[in-house]
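With one protein chain held back, the other chains of the complex are shown just where they sit.
Moving on, here comes subunit A:
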Amino acid sequence: MMKKNILKYAHFLVLAIILTSCSQDFLDKSPESQLAAGSLTTASDAESILNGAYNAMPDYYSYSNFFTTEGMSDNTYINGDNNVEQPLENFTFTSSNGEIQLSWQELYKHITAANTAIDNVTLINDPKWDGTNRKAQIIAEATFLRAFAYYWLVTSWGNVPLILSSNNAGNYYPSRTSADLVYAQIIKDLKDAEAVLDNNPYHGDYGRATKGAARALLAKTYAQMGDYPNCLIYCNKVIEEGPYTLVADYAKLWGLSNKNSSESIFELQVPTTGSPYNVWKINVLSYGPFDNWPKRQIGSYDLVKAFNDAGDNGARYTSTFNWQVTGASFNMPFNAWNPTQAIPFCGKFSYSDTWTNGDNLIMIRLADIILLAAEANVQIGNQANLDAAKNQLNQIRIRAGLANTTAVTKSELALAVLKERRLELVYERTRWNDLKRADANGTINMVNLMNSQVNSSLQPLNYGMQEFHKLLPIPLGDIQINKNLLPNNTGY
């Protein structure tokens, strides 16, 4: 009996050896093809995560940004082939509009990338940085990128959630912050960046945020806030402290061989061939002989008329338009153009027969800031300012091959600056915000202007713009997830 029992135990012993062969290590698995957050430690890690914050830019700026600026405005017709983009053309969009949601989504992705860079770099202390301010610069570059994204958020939506860290202290369901506070944060971020960054980009790398870029964006932000004195201060710093000069030939601003010109203040960088990130979206504006894509935006009749009315037919006109007969789908507002004849494609970006368009995308250039200074001078409105405005306006007109302006009074000049900005900066995503400022200043009535648009046979396009359309709706998709975003903007 005894023996039997012992025998039993012996069997269990043998088994025990076999059965408990697995140790705790066996269950310890961590990601192999990705990094865990918080695992960055070196100066080069810090550069890498900053590179990632730049990498997050093209999604919004090379695509969605065009719809809510050029497309919605009187500059272009949206020629989309689905029910998402078209409503932006004729103001039938609702909060469930996919293109609006995409813009919102991409901007917050960009902000998350910038915040992640700021958070991770703040924790890194590498002796390689001793005696330099590179760590502060990295944070400043990321801060600039974040401010840029907030500039578009606040100007497009008004009150928006203000998120300043990668996980927002665990609050995944933020409420909206008032536009004033968002603007204040943008100003703070940009002033911080301005203080730390140099005039020339770090390491001579074009594409990085610089002191000048921070100042230019400060000027644009103040303008949108209606704070023209501060706008003018920063315009002047950009103009006077440079290091930017106008390119003599407008045509030399565009094309693969004219990247990072002397006029360029901040420019999204794209390799001429083999871009490692998605920028094909710019390509949807340009004519391609073999495309069947309905190019998303075609110059409007009103835009072409504006050039003609101004007598602008030089390099600026030829750089802006590429007149071609399209073999592709044609789905813009009815009778906007005759599909069997040449229509004005965007000429500022070259065509590439692959999805990767090799053009850089100019985000801010000196002409924008000069004309913004003119606008600020006009709005401040003293005679000295008006004179200065006239000079600034003429500087741009002369480059375009036009005569000096004939505008004299404040209101004439205000209108002249608005027109000049349109001709100079079309396809550079300034028009929608320009119209909003002009409307606020009483220069034009934006709603009337949009609703009086006609097609090429001079028939009304019957846009249904209302006052509330100046702000976009908070996307329904996000409201459904986060009720704290309610109430939506008026009208939606």
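Convention: a residue touches a chain if its C-beta (ideal position, glycine included) is under 8 Å from a C-beta of that chain, and two chains touch if they have at least 3 such contacts; residues count from 1.
In this text, contacts and distances are computed from a predicted model.
According to its UniProt record, the chain left out of view corresponds to "TonB-linked outer membrane protein, SusC/RagA family" among "Spore germination protein", "Anti-sigma factor antagonist", "TonB-linked outer membrane protein, SusC/RagA family" or "ATP-binding protein".
Summary of contacts with the chain left out: across A:Asn90, A:Thr210, A:Gln224 or A:Ser319, the touching residue is A:Asn90. Contact with the chain not shown here comes from a single listed residue; of A:Ala43, A:Ile78 or A:Ala113, that residue is A:Ala113. Residues 4, 6-8, 10-15, 18-22, 26-40, 45, 47-56, 80-84, 87, 90, 92-94, 96, 98, 101-102, 104-105, 108-109, 111-113, 116, 161, 163, 166-168, 172-174, 201, 203-208, 259-260, 269-277, 288, 290-294, 325, 327-331, 334, 339-340, 353-356, 360, 462, 464, 475, 477-478, 480-483, 485 are the ones on subunit A that touch the missing chain.
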